[in-house]
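With one protein chain removed, the remaining protein chains of the complex are shown where they sit.
The chains carry the letters A and B, assigned in the order they are written, with residues numbered from 1 in each.
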Amino acid sequence: MTMLTAVADLLGLSSNTLLVAVAMAAVGMAAGVVGCFSVLRRRALIGDAAAHATLPGVALAFVITGSRGLPVLLIGAVVSAVASMGLLVLLRRFTRTRDDAATAIVIGVSFGMGVALISGLVARGVPGSGGLERFLLGSTASLSAADARLLVIVSLLSTGLVAAFVKEATVVSFDPGFAAAAGWPVWWIDFALVAMTAVMVVAGLPAAGAVLVTALVVIPPVAARQWTDRVGVMLVLAGAFGLVSAVAGVAASAVVPGLATGPMVVLAAAALFAVSLVCAPSRGLLAMALRPRMPLAPPERGGP
Amino acid sequence: MSGLRGVIEFLTASGGMHGWAMATAAVVSAAAAVVGSLLVVRRMSLIGDAISHAVLPGIVVGVLLGGRPGGPLATLGAVAAALLTVWLAELLRGKARLSEDAAAGVVFTTLFAAGVALLSAAASRVDVDPGCVLYGMLELVPFDTVELAWLEVPRAFLGGLLVLAGVLAVLWLSWRQQLATAFDADAAAVVGLPAKAMTTGLLCATAVVTVASFEAVGAVIVVAMLVVPAATAELLVATLPRLILVAVGLAVASACSGYAVAWQAETNAAGMIAVMLGVGYAAAVLIAPDGMLARGTASLRLAWRVVCEDVLAEAWRAEEVGAALPASPRGGLAGMLAAWWLTRRGRLLPGGRLSEQGRGQAEMVVRSHRLWETWLGRHVRLPLDHLHPPAEWIEHYLGAEMRQRLEAEMAHTPAGSVAADPHGSTIPPER
Partner (left out) sequence: MSTPPLLELHDVTVAYHGRPVLWHVDLAVESPCLYGIIGPNGAGKSTLVKAALGIVPLADGWVKFFGEPLDRVRGRVGYVPQRESVDWDFPVRAIDVVLMGTYHRLGWMRRVGRAERELAAACLDRVGMADFATRQIGRLSGGQQQRVFLARALAQQAEIYFLDEPLAGVDAQSQQQIFRVLSELRDEGKLVLIVHHDLRTAASWFDRVALVDMRLVAAGPTEEVLSRENLARTYSGHLEVLDELGRAVEAGRRTP
């Protein structure tokens, strides 16, 4: 802590501001790392469903406990986000509704439910309920040092988990049939990946809000994919991109008053993606334009 | 009657405020449901979701240029943003080889963020509440009116009505093309139908509907109004015209009930409309013709039939070899319950012997069993001791026609006609 205070003094910031910035950086990094597998598994928008589904959870946690403390609200958000994932699985299993429509249903209805709950609380003048609205578009203004520490711990844990199980997550995401035959518990690994995405979506709520937080788990991995053909490198880059965009977004919204954090974080990530899209060495638009044709299937040695 | 009077009072109170708000919600919901039906059957729900978010910067630019949030300039901006979304998503899929959902995820979050940032940056010059972006201001809609002959009509209602009429007119004129494209876009393109134009038109319509509903429900909740009615209707009916009709009906019903409930509960109307749509969908999941209730009862009925048939067949086999009936039927409690029920229905006589009616039924079960053993023995070449368990299962699924087909087919094989199964037991004839 003393070192943090020293650094804060050096930068001319309050140590709380610095701690919040560190927390956002950790969240951005972890969201980027965890998001890699949801992008690779082609589940980018499942995270969006989870994100919108956090709102009713936040509101209900507030109603049930009467507390507006971040840990309580985030637990509510995780519960309802994971429940929405379960709901998607059930809809796929027991109804004829196709995946895309089911995802859209969860997004629209759970967001509406969250809005109705929060507006109802605000209209009744329930003390503290006004603070719930910051979960819509993100605001780091009211984060306490304890909240920031919680977010750092969750982020480091998630990153650590992915780092520990890269091998398992890779084989399941690349070739589930082979992984199942080799005895890996494909369903459980998949479930863990989805659940971790839900957790990171929730941890990203203070930074980006329910409507935009999905960008934190989608854009950095997609940008990272442009630069490399290796999962390990992609994870590191996605973490770095997430970290940079979170810090840039938080800084921008701190400098310009009245600007919500979420949109700034997303725009920073989008800028990184745009650079990656154009400049990446082999997949980038520039590289592709300069190289007349990429040999997709090179001739085999001594082949016909 | 007092209920009806209450409703009328509610609708006409304070200059018809509730009536107009409800009517506005109903027309924009109906328009969204029509467009959404096509999105859902074409599996484009997520594109609809993406566009409804991504039109925000277009609306904001339209407003900055002097338009109103629901006006023509905003509409133009929104359509431009929708086309930009689709173009960008295609670019990302083609050039960056992103999957469809990742491309949509990148594009719509970026554009929505740009819209919100633009809105905050120009907060002093634009009169759009950020809350309006997220969940609309249906309660305020009745206060912004235009003079139409003798009536003061809310602007948003008029706009919604125009959009609904426009959507219906375009759908009417291009019905055959829409139907063909919805069924199979590639095949439609091959036979020279303008499939691409149909798709682009659908995406533009999504943008227009989003603008029309913007003031009422905002740019996020509109996805519920686009997708949920159609997805619900899809569970209930099979053809596209009916699907659209049912979707519109559900949309209007949810809009009205959602608004009324929201007013009673003092909460946001758009959110409550989405909740009502969700309730409708959940109900359809339960009560649809092949919904969970129907399937649950069907599997219970099947299980019950299997237990009853097993009890009857057991009695028949005991009769065949002249053995005494077992003290209690197979299948434990369910078997005992079945025996009681069969006695009541006159299939079993008191004491457990078969009645004439029950004997007929039992004989067909045993016939199915032994025919299947014989068929398996010949065509699947299972060892003799593997034949019984499959037949125990399949005996409950063979109908009269199939039994005769199996018998006839086997009569033509070299082994000759069948009178006995592989274990040597007689196969009873068809009754």
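One rule holds for everything that comes next: contacts are C-beta pairs under 8 Å (C-beta built on N, C-alpha and C of every residue); 3 or more make two chains touch, one makes a residue touch a chain.
Source: prediction; values computed, not measured.
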item: Residue of A:72, A:171, A:252 or A:287 in touch with the missing chain, whole complex considered; value: A:171
item: Residue, one of B:196, B:242 or B:379, that touches the chain absent here; value: B:379
item: Touch with the omitted chain, as defined above, among A:96, A:124, A:149 or A:230; value: A:230
item: On subunit A, residues whose C-beta touches the chain left out of the figure; value: 40, 42, 164-165, 167-168, 170-171, 173-178, 180-184, 225, 228-231, 233-234, 295-298, 300-304
item: Absent-chain interface as seen on subunit B, which is shown; value: 97, 298-299, 302, 375-376, 379-383, 386, 389-390, 393-394, 396-402, 405-406, 409
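As a convention for this text, only the chains that are shown with their structure count from here on.
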item: Mean-CA-position distance for subunit B and subunit A (Å); value: 30
item: Subunit B to subunit A touching residues, read off their complex; value: 40, 43-46, 48-49, 53, 92, 95-99, 101-102, 104-106, 109-110, 112-114, 116-117, 120-121, 123, 130-131, 134-135, 220-228, 230-231, 234-235, 262, 265-268, 270-275, 277-278, 281, 285, 290-292, 295
item: Footprint of subunit B on subunit A - complex, ascending; value: 39, 42-45, 47-48, 52, 91, 94-98, 100-105, 107-109, 111-120, 123-124, 133, 136-137, 211-212, 214-215, 218-219, 222, 226, 256, 258-260, 262-264, 266-267, 270, 273, 277, 283, 285, 288
